[in-house]
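Rest of the complex left out; these chains stay put.
Chain IDs A and B follow the sequence of writing; residue 1 opens each chain.
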Amino acid sequence: MAKNIKTEYNDLGLGTKTSSGSFRSLNKDGTFNVKKTNVRFFERFNFFHSLISMPWLNFFSLIFLGYFVANLIFASIFLIIGVEHLTGIDALSVSDKFIEAFFFSSQTITTLGYGRVAPMGILANTVAAIESMVGLLFFALATGLLYGRFSRPLGKIKYSSHAVLAPYQDINAFMFRVVNPRSSQLLEVEVNVSFSMKRENSELRDFYTLELERNKIVFFPYMWTIVHPINEASPLFKIKEAELLARNAEFIVMMKAFDESFSQTVYSRSSYNASEIKWGEKFVYLVKWEEEGVSVDVGKIDETEKVQLNK
Amino acid sequence: MAKNIKTEYNDLGLGTKTSSGSFRSLNKDGTFNVKKTNVRFFERFNFFHSLISMPWLNFFSLIFLGYFVANLIFASIFLIIGVEHLTGIDALSVSDKFIEAFFFSSQTITTLGYGRVAPMGILANTVAAIESMVGLLFFALATGLLYGRFSRPLGKIKYSSHAVLAPYQDINAFMFRVVNPRSSQLLEVEVNVSFSMKRENSELRDFYTLELERNKIVFFPYMWTIVHPINEASPLFKIKEAELLARNAEFIVMMKAFDESFSQTVYSRSSYNASEIKWGEKFVYLVKWEEEGVSVDVGKIDETEKVQLNK
């Protein structure tokens, strides 16, 4: 990781000139506040990404829709060929024929094949043979995506809603804390905190990587307080709350960990802007000692209390 | 990896004030001795994690139960629609009808589709079409999880039951050994040993990362003795056995390796507390030379013998 970097705005595009005090380039949920224009559709579009990350309801609706439409199409083909090439159908009206063809199609595309209705002759048989192959491929994609979604690590790290500026040894420090609410383990957790603010009398923003008391832990059983000591090397040295607000300061957090239950590396992002820092408060202790062992009250992650800052 | 770190208890939450001599924050099997409270169910619960890590018997029971319940539900639906919409059923009593509907449902959900019983009409056909789709999705999850469980690397490294404190060159060292009992290879094995004990006259614990003679090996064909030389920089320097016990010392081990048969990175954890260290013993030699090659008696991993410690 590069050392503190001070660079102009157009480098990474993280930042902007803006008058609002609630500016942020990275949203709380880890998405970026950026709009790309003039990207051709096929360059931008990532079919897999869309299908793996859309809400579950949309995903199931899409599968159901695909199944329904495929059956409509194949039913139409069987109707055009003539349902007299399907045994066991004694429907007379076109709509009844279509319904029979539709359900025969559904029995074919899922390879169910009851056989009450069955194809006769080259045409109907060919369509059925193709449909069953299409069905195998279609459901392979659908079920592959289903399992892919299900087995996708999401890095559900929970961030404290606010950061604090609290005393630390004989100086002060910028701190926030994170919790692993899951029972599964996160290992070799790394954190990277970037800081940016508008340059004085300029539209440009400067970016810094903050030095942390510790940027990697081997285990992350439930909680970690991330600490940036504000010493002389810090870009926050001697800075005042009003200045952070005026210069639209933003703290961007990225965490990386190995998720043991998924056997994969996961990433998590969040951000704090100037208005989400509590000056002169410290986080409340979460841990209780009990007979049976340690007990951590995760619900109190956001609780802070007043404290006197060092000068 | 950070250098020796000396930090207060509330940093990682690994540790506690406790009076018992057998205190441990990390259990022998790699799980943490911590209870989280006030975590909302959906934050804590990891459906995939539960299904991939539960015992095999529970897993199969759950699949069977899901299959059974799904058939109960669909059989009820067919019964409500009326089994007269299923061909080939000549049952008269409700229970017989339900049984026929139940087995027809099982033939539909697995896409077996014998066809002795088959749906007639829009309602029954629609339910059957939906059930076969549901079946494909359900079994995709079930079989995906089955294979996921089967192909999951578990990092079965075997630790010696005790650590020893034995002479090493002209000083002493803290040592334990690990064995790879499998025939598959572990590569680029890294080890990290943390040490913690209660601060004197305090409820707080200090944490240290122990410097090892070697913390990475390229190959791990069968055995590795991990050695922490107790030199002046060691937090164990001049410490006595009684003090380790009194201050609830704990050694936490994490190993990381690339498992060649699974093509994945695996992690393994264990711990030794003060009562699991044999002072003045050394590990017995496991290797024998034979005409055909090297032979290693893995069964003797825990065997130690008395030895005179250096001053």
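The rule is short, and it goes like this: a residue touches a chain if its C-beta (ideal position, glycine included) is under 8 Å from a C-beta of that chain, and two chains touch if they have at least 3 such contacts.
Being a predicted model, the structure only gives us computed values, none of them experimental.
Every protein chain here shares one sequence; 2 sit in place, and the complete assembly counts 4 copies in total.
Heads up, the rule we're going with is that only the chains that are shown with their structure count from here on.
Note: Cα superposition of chain A onto chain B, rotation of 90 degrees, nearest 5. Once the centre of each chain is set as its mean CA position, chain A and chain B turn out to be 26 Å apart. Across the interface of their complex, chain A is touched by residues 1-2, 5, 7, 9-14, 16-18, 25-26, 32-40, 43-49, 52-53, 87, 108, 111-115, 118-120, 122, 125-126, 128-129, 132-133, 135-137, 140-141, 144-145, 148, 152-153, 192, 194, 252, 254, 256, 264-267, 269 of chain B.
Taken in their complex, chain A has these residues touching chain B: 63-64, 67, 71, 99, 103, 106-107, 110-116, 139, 142-144, 146-147, 150-151, 156, 158, 181-185, 187-188, 214, 216-225, 258, 260-263, 285-287, 289-290, 292-300.
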